[in-house]
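My structure is below; once you've seen it, I'll send some questions.
Removed: one protein chain of the complex. Kept in place: all other protein chains.
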């Protein structure tokens, strides 16, 4: 029996003569309407204290990363930065639940997840700096390029996970999307392919309430975005996206299920984008300060501090270590982004194809001549 | 309060300070896993006998239409014909439930629904004859052109229904799709737009088990296609698509709900394509004779005869009237399609734009000269 | 940037194509586009705007600023995030008699809607023998030069100009932005209206009361006696700057602004090319298969014996759009244009 054989029966309604195939039961696929939470619940006590401390540390570092990147835009060192401030629990957990051979498929907002996977911030941020499209090696880091055309990375995750499964390799792909991205056709097609193929993929939708200025209520009328799962025949899970341990558990369960051959899962994490869409956006045009303030009260770091304190796990050393690591990262970012990168204009023609075409060779010569002429003028 | 105002609140999770908006309850949106049926159930007795007789008559006529059109392909009078043999209950009911000002959005397989709406078969079949893209007047007949690119007609139905609602006109749009069409991104986007806008649309998916050769099991892993509805926040309904009274009721309810401002509904009708995909297809490559035979036992006309007989409504006169009407239609089709149509080559340039561009005028002159030269040669 | 438009080039190339604009006010192209939408919506209740973020935000470029406030969400609608859905919905609205104006947020984000555009928008009138015209305007901010990251700078006009059934319009001045958008919305045919992003913020005088230009007419922005630069949209100011710089080299260059790519103004273009005998086509889209190829090919077909040199093209390179820090090497600039002018075989002239 091959990995695709399970598909090859035709379900026929039971009232037909000779029809036997049962239709799948929707009940286990439906998410609970109240999001999974760990903090403030008895479940918290079952977590490994080391994991909780690790999550805290990473949240603190992640917040600092977001702040420093935003500052770099003000200094003209980044062209644009879509901050994940307020969404750090999702970013950090997404990176943490994956094994080394698993793949992450981030959207343009998910540089923190990429950095949390171990990619150098300078490399993770070349796109937003404006110096190169993708600064890191996707194969080496098992991290797809940051994806800007919304939801288009979702089928890539499916294809990669499917390919790995065909090869018998226990690789899971995790695709990150926004609430707005769920409206795109590519989201739908990816989820359907994943379920039909039984591909080991996890779809993490960070529902931060807005797609730029458009609120969720103008994006979807569904009971929850996680409810979309049932229409594909995969389980949907709803989680408090600011509750880092809860996100970590829900994702871990989905990753393990995928790795064990159980197929894809759709996870909706309820969170909030505290900053504007990007540094170029004016969020006052479409949302109110009280709304933002309410979410500041539900900040993932605050929640985590509360959780650790309740368990007696928040000691000065941890606080200091986290703060130090955060500052070290920020300092490194400032230093690394201080200088303008040295870029080679001739790189325009690199890697368009494996071998440059005759046309590209001609055009490269043209640019080289232009550059030489410019240099001559500059020398004079 | 305007028609769009209902959208403009942001649902916030209930555990947030000050958050009040409840999330929609999924329960009423979920279809029953066993399809709605009328025939063979006590519900049948509540139907208007006139309607039941009308459905029977139209099924018989519809079957004959399918047969005659298929025969015309064998005689080279139609270029291709995608028969709806076996699916007549859906075709006929879809046309019957709509009022005069409502709009039908058929797919390429739904010429019978178009004819059942009152469009002349000759006009309905120009596409498949090969003489013109759309032979009927969509505005006059409130019937969109037959749509070949799968699922692309679904957002059109949403836009039209939305426009009518904005104008305060009680128009409903009914879009017809196949099971395969539900996999396309346009299906997803249309359903989401419809639900968010609260547009008066009904989506009728005729699940006939196959998309050309691909069985439903390779198309979707969902408990049913109707379960997709919950992910958009609209009700899903599952119906025995060969049970004409049941299809009629389920669609009528959906149309009425839409007309009353209750928004869209997704209806999945379980049916079967008895003929091959088109006359050009070889269905033996992908399905077995026993499977087809089982469905022949569940034929919509057989079911309807059984129902009428049970209620004592199937008299000789009805049988004869239906047969006569069917034969009259077939005779008209044979007569109308007997001759080759007189086509004007210059019509290539008609209706590309409101006014021909200078380029098209030049090109039309070129073709006219070519035709004149050909005529000259022919004359010699 | 030139402040004036002119319905058609002056009969003799010696006359400057400058019109007095009475009642003119100063505005950016973004503001002129916003005025055009507002005025069209005020005058015609069937005009509806829809797209991503066109409501409270006023669009990421603020082209729809204030429209929802004035006309309500029924007339200016924030849609879910799905471009095929947006255009497909607009098609249905047009079928019911409305006149939708769709905003695509950026060039590359119009691609999900290409099936709806190619298979329905471009064909519906023809498919229905004229019974279902689709008076839809699809506004697409396009091109680079604004420091945008990948997928935000595609010059995608070739996809549209090679699709029969679409009008393709692209303004190069503030006045044309207003006039051509009004004309596009008023057109009973579908129009792909390409807005050069990098010209959004440049200001100039314009007179909203001036008669609306018909689409389909090119205009001579600068007269000249040596050769003509044929261009449109984002490259117009670059060509005007090149013509200015060319004077120092002894060339007196005319600059022709096509304004409408489909239908193409063969008459005006050929008249100018024939009188000068030398032409360079300039656009920022990649050269191979770009719209410039059509322009060069048709001008050559029609003016062959008037040409002293082949019609040359100055375009972006045949590469994916580069990252912002390198984009100036990709985009045709004054020097690259003058290099091409220098190759117009002046030696033949003696």
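By letter and in written order, the chains are A, B and C; residue numbering begins at 1 in each of them.
By definition in this document, contacts are C-beta pairs under 8 Å (C-beta built on N, C-alpha and C of every residue); 3 or more make two chains touch, one makes a residue touch a chain.
Just so we're clear, the structure is a prediction, and the values are computed from it rather than from any experiment.
Q: Need the list of shown chains touched by the one chain that isn't shown.
A: Every shown chain touched by the left-out chain: A, B, C.
Q: Pick out which of C:99, C:123 or C:139 touches the chain that's been left out of the picture.
A: Counting the whole complex, the residue in contact with the absent chain is C:123.
Q: Check each of A:36, A:144 or A:258 against the chain that is not shown and name the one that touches it.
A: Final answer for the missing-chain contact: A:144.
Q: Among A:27, A:339 or A:354, which residue is in touch with the absent chain?
A: A:354
Q: Contact with the hidden chain only, please: which chain C residues?
A: 84, 108, 111-112, 114-115, 118-119, 122-123, 126-127, 150-151, 154, 158-159, 161-165, 262, 264, 286, 288-294, 296-298, 300-301, 304, 307, 309-313, 317-320
Q: On chain A, where is the contact patch with the chain that was removed from view?
A: 2-5, 8, 132-134, 137-140, 144-145, 149, 152, 154-164, 166-167, 171, 173, 185-186, 188-190, 192-193, 196, 350-354, 357-359
Q: In the whole complex, what residues of chain B lie against the chain that is missing from view?
A: Residue positions of chain B that touch the missing chain: 79-80, 126-133, 148-150, 180-181, 183-186, 211-214, 218-220, 282, 285-286, 341, 343, 345, 347-349, 352, 357, 359-360, 363, 367, 370, 373-374.
Just so we're on the same page, only the chains that are shown with their structure count from here on.
Q: Centroid from C-alpha atoms only, then distance chain A to chain C, rounded to Å. What do you get?
A: From the centre of chain A to the centre of chain C is 37 Å.
Q: Mind pulling the residue numbers of chain B that touch at least two other chains?
A: 8, 185-186, 188-189, 192, 196
Q: Quick one: which residues in chain C touch 2 or more of the other chains?
A: Residues 79-80, 82, 84-85, 112.
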